[in-house]
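A protein chain is absent from this complex, but the other protein chains hold their places.
The first chain written gets the first letter, and so on, giving A, B and C; residue counts start at 1 in each chain.
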């Protein structure tokens, strides 16, 4: 099967104590590991691998890299060949380059973002276990996020110069890594510029997304919640914890997802996302959003442009 | 990718007018086609292929066959080889054997159920379309089911004779068709008898399930709803429409799904199922239910045995 | 205004430790007081008076009395006169007869149940306070019930002898205490026997209910939850805590309420109830359920008779 899903995101934070408090008390993750460099590793209760978020100390916010898990170690060999054949340079990182994690392929997306692939990470199990499990664990904290669902990356796009790393990323992931295109925004005269894309490997609406911007960067990492009701409870918790909320509960047109956007204490944008939305499938027709309906796609209810949502990122 | 998902279920009904009324007014499907033999073809609003249910006139209830869709036509060649290599005889049905449908592989599961694979079915699109779509269509009727989600088949299991077609089906689907095992019930002394299994190809909790029984048969076909709230509205609608409800809203331990069971007018059991539950993945640990917790797995809230739930099927 | 709402229910339990564990860990109440006789007093987080449940040690389950709160102390004088004028004997209990509680009127309903009225109980405040309150407190436990909502009393009814204490209770509460009738079940030839009634003083669907039975007794005390989603979470918690569930999540036709019935460890039936349902008002037309639709009224989804639901009480 090759790439299965997002494995982890490595995120830069400026105040580690505040960050850990945020990801544990607001999102409900647990710290599962720390290393000598001061990096902190966390997982959600419904994940079975050792970690899905790495917080790294830094003097600015942003994404270090995003890693996807492949099914078998041998997939790494195949994918390395395909990526290189596509013309992208791959570095192989040995087992242990990240703790509790097997060898990794490291490469840069056309947009400049670092992506990694790995096949092995230490198995620790979900918090409900695998024998006669309850549907959710006792002692949930915060929003009780189930898992890290996807990242959205801002990708350099300049209609003047013709640079479009959204389209380049999309083609690369589809051709070299077997992602398939689920939704896209087409802009410009004739609607020929692919300005944003949502791609999947699982059958959820997306596992990664790209949005065009003047400069590449990190827009958000998203955490899965179970329902619109859990979105309300999550927003209540954010209010109690004085989290800076960017966009209060609403629905996306794109993906149909139910959402809240908010910031971690360093200014990295987070999302809590609910709703299967639809069953993503290779043969499902690609959904296209036209430029005039762009903001309906982003915030379905109001359809209003919120420039800070696309202009502010790390 | 090979098998993608369930494509359709062909179901025997004794009163076609009553059946069509049920699947349209209760489930919210639309009739998309009828043929000269009196078969009626229906689809859910969120499906893009021409049909997902075939109702066939009969003097008894039951399942004719269940069909799964594969990604590419060439997958059919590969899978035919693998199925035959596994020792299962395959008949190839020519394009048009079912209207609006390409060639099909037809074979029998070890349990005796007929399964088919196909790669092509006429594309008609979802009811919200693919350009700037609304999250749901106007004029939903009944429960507004999104799609046919899975079937559960009762499979001959006799601990005395050692016949266990649950285990045989499971091994066959995993080895020949690349399904992976998500949950299982292990019973008997030492818990060594695999008495029920849930298998997936998508990343939802299951695309097919097998439960051991004295005699093979058809337990239910399931329709996806969006949320626990939609389950309530669906149950309200069933009450209004005088549908015979088998099990009122509750949660499964197995799959974590939120559910209602009910019968179509011929006595075929239907389910409405909500909740992504969890992300099914090849590397997710298999969940095992032990015999003493079997009914907690089935009906999580009460954990009470409901013999008619497992004894009554078509 | 006279009677405002239910003030508390005094309930007999056979194992105090198990009972306290149940009402705190399953319902989410807090113990606020104990007395020298071993009685335990509890309140829900959203109540402002000192207690709403009294657990009293006993060798059997059942209801000691139910108490309603009136607005002003002077209301007690007026109501005493009206109750006595109606022909019901009233005993006045001095302040302190129950700790933290003012003087009480004590009398027997025609069905034999003890009812009390009081105007004053020690104010302790809700758990979110009254200044800039959060919508719900941190550290909720169990189902996080908001308040004790109502009781349902089984009342002797014998069509042979013409004894109908449902009708007698109803007339008494309406005439002497200004309750108004919201819903009723009419049975027997011509539908002339008032076999069950739901009465209100607040604008929620009911503050007390009476159901006819061979022998008077205590059917259940009900706790308010916020939504159908909280009903699901409550049922999940009951499953985790091995609570004996009587009726899994469903909807009532009567009151439209969303419900779970379950038992405390002594066998007293509890309900968690969600949904405003409708706005109860003195001029709202009384809803009448006919005998043939009785079970649709009770369990709207299935409409099935569940004899244990009406036959089993304490």
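Note that in this section a residue touches a chain if its C-beta (ideal position, glycine included) is under 8 Å from a C-beta of that chain, and two chains touch if they have at least 3 such contacts.
Remember, it's a predicted structure, so these values are computed and weren't measured experimentally.
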item	value
Contact list for the unshown chain, restricted to visible chains	A, B, C
Touching the absent chain when the full complex is considered, from C:96, C:135 or C:188	C:135
Hidden-chain contact residue, picked from the options C:190, C:285 or C:307	C:285
Touching residue (missing chain; options A:17, A:85, A:140 or A:248)	A:248
Selected residue (touches chain absent from view) among C:5, C:43 or C:233	C:5
Chain not shown, touching residues in chain C	1, 4-5, 46, 48, 69, 71, 123, 125-126, 130-135, 146-147, 202-204, 224, 226-229, 251, 253, 256, 275-279, 281-290, 293, 296-297, 300
Interface residues of chain B (partner: the chain not displayed)	134-136, 138, 227, 229, 236, 239-240
Where the missing chain touches chain A, by residue	228-229, 232, 235-236, 238-239, 245, 248-251, 258, 260, 296, 299-303
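Going forward, only the chains that are shown with their structure count from here on.
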item	value
Residue-number overlap at the chain A/chain B interface, same or different (half cut)	same
Chain A and chain C: spacing of chain centres that average the CA atoms, whole Å	49
Geometric centre distance via CA averages, chain B-chain A, whole Å	31
Residue list for chain B, restricted to those that touch at least two other chains	228-229, 251, 296, 300
